[in-house]
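Apart from one protein chain that is not included, each protein chain of the complex appears where it belongs.
And now, chain A:
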Amino acid sequence: METFLQGLAMVFNAQTLLVIVAAAVFGLFVGAIPGLTATMAVALLVPITFYMDATPAIAAIVATSAMAIFAGDIPGTYLNIPGTPASAAYVGESYRLARQGRARETLGTNLLCSVFGGLFGTLVLVFVSPSLAEVALNFSSFEYFWLALLGLSCSIFIAIGSRLKAFLSLTVGLLLSTVGLDMMSGAPRFTFGVPDLMAGVNFIPVMIGMFALNEIMLFYGSRNEARSVPAMAKDSVFRHAPATLRRYWRNMLRGSALGTLIGALPGAGADIAAWIAYALGKSRSKEKEKYGSGHIEGIVDASSANNSGISGAWVPALVFGIPGDTITAIVIGVLYMKGMNPGPTIFMNGGSQVYALFTVFFVANLMMLPLGYLAIRASKIFILTPRKMLMPVILTFCIVGAFAINNSVTDIWIMLVIGLVAFVLARNDFPMAPAILGLVLGGTLENSFMSSMLKSGGDLLAFFERPISAALGALVILIWLLPTLIKHIRRLRRPAAATAGDEK
């Protein structure tokens, strides 16, 4: 009880609450402006959180990401342009509702679903992660090797588009993770004689390059800034919401559960959660024909799912140190910098720190309600903020932010090079999430492999000798074989379906 109260005191003080409000407003802006993603918001925030205590730093990240995911719905509703990729799944639906003069009602429903989804994901985080941590305490390097490999395999299997490109993107991240002194032999690898690279490539400049500089380059390459001022809605934000939510509470629950689960899978973030929840909601709906014509039900599932995904991604990040999405990939870097090494011991030694963390999630998600309401009333501000004035400011923050981590110019160069590589890859439809996971998990993968081999004297079969290790190994191999299996099943089914069609 005492540690619980200590945890509460770490959150309910003027400084932390102020940080949460400021971070939420920042997240609101970044999320509401198309082309700026929630991940970018977090990457730009990190250099500033670097100088805070652990609790306000994490509070800032949680509040920013939750708020940015909701705010992505604002330009989606008014302009048919999703503010963050996580809103893309249902942007057509909400835009049509806005054309019917129901923009504020739509955003109000979005807001309530986002808050519900966020709280649902938080509850799962609070109740599941401590028990998962107890299991994880028994893990040795063998299990961690398979977990890291499982995370990387998932990120490729889940990727939208070409799996080959996802794999190549992963190799880029893995290669970056090998830069620096080798843990076992102390031999420098890929350092090119630069002393700053001895300790390895810093996450934060890489993230800034990959998610912020890359977007800035895309903006200047596109040369169009069509921005029409939409007709402003005058309807009530919350008047119809109780009826809508009473009618579709099952969708909200289903979307939240699905979102938490998908968020917890490595490599799949809020955007994929929203797409899958929207598709599932449509297929289970009683009024399928209304989908696509401005149907509020289509928003409930996906809008709950993307916010619950944000919270769900923290489960594997905190328990195993394996990020569930790109945002928690950044968070892991921050946790290490703050001396809160992610892993099961956080729940054992942390005490008040863990309670503070959980409280932050509740506060940040509840804070969304009043701030989101104000944002809906003042939507015009976000839509009229010109990107031509904003992008240069973001570039400045990129440069200073990359420099601020180590006060080193090398980090600015790293950001620049990674930004260029990410620009080329992203323009050619390579997904970025596998690269980030590769960078974050590459070290874990190699070190757990090396220390396992040291223990077993080089016997590879040792990876299958412990029961949990063997089960995880089997799961990894299953995921590798899954694409081939699915192809075979489809091939077997297709002739059957064709003959069935002929008989009709």
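One rule holds for everything that comes next: contacts are C-beta pairs under 8 Å (C-beta built on N, C-alpha and C of every residue); 3 or more make two chains touch, one makes a residue touch a chain; residues count from 1.
As a convention for this text, contacts and distances are computed from a predicted model.
The listed choices are "Alkylation response protein AidB-like acyl-CoA dehydrogenase", "Aminomethyltransferase", "Thiosulfate reductase cytochrome b subunit" or "Tripartite tricarboxylate transporter TctB family protein"; the UniProt protein name belonging to the chain that is not shown reads "Tripartite tricarboxylate transporter TctB family protein". Remark: the omitted chain is touched by one listed residue; of A:V19, A:V91, A:C154 or A:L174 this is A:L174. The missing chain, though absent from the display, is touched by one residue of A:F4, A:F362 or A:F403; that residue is A:F403. Annotation: of A:F361, A:F423 or A:F463, A:F423 touches the absent chain (contact as defined above). Looking at A:F190, A:W249, A:Y336 or A:W480, the residue that reaches the missing chain in the full complex is A:F190.
Considering the complete assembly, chain A touches the hidden chain via residues 48, 51, 164-165, 167-168, 171, 174-175, 178, 182, 184-185, 187, 189-190, 213, 216-218, 220-223, 225, 386, 388-389, 391-393, 395-400, 403-404, 407, 409, 412-413, 415-416, 419-420, 423-425, 428, 442, 445-446, 449-450, 453-454, 457-458.
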